[in-house]
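Here the complex is missing one protein chain, while the rest keep their positions.
Each chain carries a letter (A and B) given by its place in the written order, and its residues are counted from 1.
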Amino acid sequence: MAETSSFDLLPDEQRLARFMERIETGEKIEADDWMPEDYRMTLIKLISMHGISEIMGALPEKEWVPKAPSLKRKLAIMAKVQDEMGHGQLLLRVAEDLMEPLLKSREHIIQDLLSGKLKFHNVFHMEAKTWGDAGLIGWLVDGAAIITQTNMLNASYGPYARALKRICAEEVFHAQHGEAIIMALAEGTGKQKAMIQDSIDRWWDALLMFFGPGDASTTGTSKQDITMKYKIRTKTNEELRQDFFSKYIPRVLSLGLKLPDETMHFDKTEGLWKYRQPDWSQFKQIIKNNGPKSRERLRLREISYTSNKWVLEALSVRV
Amino acid sequence: MPDKGFYQEFEVFSKRSDASPLQHQFSLLAPNHELALVMAQENFMRREPVSDIWVVKREDIRKMDLEEKQSLKRLDNKDYRNTKGYGYLKKKWRVYEQEILDEREILSWGGEPEK
Partner (left out) sequence: MKYTKEEALIHKEYHSALCELLFQLADDDFILAYRGSEWLGLAPHIEEDVAFSSISQDMMGHAVIFYGMLEDLGIGKANDLAHDRPAEERKNAILLERVNGPGTYLHEPHYDWAFAVVRSYFYTGIKKIKIASLKNSSYIPLSQAAVKIEMELYYHLLHWKTWFTQLLGAGGEAKKRIEDAMAAVFPDLDGVFSFGAARTMFIRLALITSEEEIRQEWIQMMRPIFESLGINMPNSFGLESGNGRDGVHTEDLEAALKTLTEVYRIDQTASW
C-alpha cells in the first residue's frame, strides 16, 4: 500500500484547488487519486446508472434475438446485445472502482437496481413490441446514445473516458446494424413499412426524453450543471437533443418516414429545432420504475440474480 | 473488506501478435485466475487478433499515487542522451565525404522492420 503522502495532509481547499487545476489543464483523474466528494458521488451516480442501463437495455432487444428473421440477423443482433452487456461490464467496473472506498461492490449495484434505488434509462422501460422496434433501438436509441457518449469522450475522469472510447468504437457497428434493419423494412413491403412507421410513432416521446429535461425546472432534478463544472461533459441536455435532431431527422425523412409531431421544424433564425415537448410527468413516472415494462424487466434481472446465486456462492473466495 | 466473495478484480493484458508488446486492456471481475482467463478475450478483444493474454490480480499490482507520480517528471536538458545532441556530426562527416550513421540507417541493417 502507498504511504500517506504530503498531498493527503493538505487542507481540503488546497486539495480542491489543485484538483480543479488538474481538470482545467486537461489532466485525467484516476481511480486512486484524491477527488472531492461531490465529484465522486456524481460520477458514481452517472456511471452506475449508465452501466446498469446498458444491462437493462440489453433486455428489450434481447426479446428479438431468438426471433430475428434470418441467420445473418440472428447473429448480428446476438453480437449487438452481447456488446450491450459488454458495455455494462466496462461501465460497472468503472463505477465499482469509484465505490470501493465506500465499501460497495457489484453486489450493491444489483441490490440497488432491484430495490429501485438505482434508476435505469427511460427508454429501456418501454415495450419492444415488434421487429421494427429492434431496428429502431439499434438505429435511433443507439444514435441518441452515441450523441451523449461522444460528448463525454474527453471526460475528466480517465477510466470513464477510456471505457467510453471502447464503447463508442462499437456503437458504430450498432448504428449500422440498426440502419440495416430499418432500411430493409423501409424498402420492403407495405406491411414492413408500416411496421417501422409504427415503431417511430410509439418511440418518439421516449427518444425526446432520452436526453433528459432541458433544465431542472421541468422535472426538479438535473445533474447537468455539476457534470459540466467538472468537465465530465461539455454540452447541455438540450444541445444534445438538438444535435440528435440535426443528425437523424433528415435521415428519418429521407426514408419516407413521418415524424409523429406535425409542429416539428427547423427555425433558421434561431438555428434550433422546434418540437412539441413530451409529457415530462410521464418521464418522472417511467424512471421511478412505473413505465410500461419496468417491473417485468426488473423481474428478469431478479430471477437471473436469485436463480444463479448458488454459482457465485460456490466459487466465492473465503477469507 | 471482510469477504471478497466472487468478485475479485483482475487486470487484463494482451498481445495483438507474437511480435507486439503486452498492452493493458481493462479490468474484470472473476472468482479466480482460471475463470478470469476464459472470460478475458471475449470481454475485451472480440474484434481484434490476440496472441497472448495475461490476467493479474489487481491486489498484486503496486501503483503510484499522485505524489509519487511527481517523481516521473524531469528537465528537458538531456540532449546528450539522444542523437539530437550530435546533429553537428552530419556536417562534419560531409567534410570526409561520408554519411552519418543515423537512426534510420542503423535500424535498416536488421532488414525490413516488422509491421
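Here is the rule we go by: a contact is a pair of C-beta atoms (placed from the backbone, for glycine too) under 8 Å apart; a residue touches a chain by one contact, two chains touch by 3 or more.
From a predicted model like this one, the values you see are computed outputs, not experimental measurements.
Colleague: Tell me which residue among A:20, A:41, A:85 or A:272 touches the hidden chain in the full complex.
Modeller: Here the residue in touch with the unshown chain is A:85.
Colleague: Across the whole complex, list the residues on chain A that are touched by the chain not included here.
Modeller: Per the touch rule, chain A residues meeting the hidden chain are 55, 58-59, 62-75, 78-79, 81-82, 85-86, 88-89, 92, 106, 131, 181, 184-185, 187-189, 191-192, 299-300, 303-304, 307-308, 310-315.
Colleague: Name, in rising order, the residues on chain B that touch the hidden chain in the full complex.
Modeller: Counting over the whole complex, chain B touches the hidden chain at residues 6, 28-30, 32, 34-35, 38-39, 41-43, 46.
One rule holds in what follows: only the chains that are shown with their structure count from here on.
Colleague: Determine the centre-to-centre distance between chain A and chain B, using the mean Cα coordinates as centres, and give it in whole Å.
Modeller: So the centroids are 32 Å from each other.
Colleague: Which residues of chain B touch chain A in their complex?
Modeller: The touching residues are 1-8, 26-29, 31-32, 35, 43-44, 46-47, 63-68.
Colleague: Which chain A residues qualify as touching chain B in the complex?
Modeller: Interface residues on the chain A side: 2, 5-7, 32-34, 79, 82-83, 86, 89-90, 93, 96-97, 103, 105-107, 162-163, 166, 170, 312-313, 315-319.
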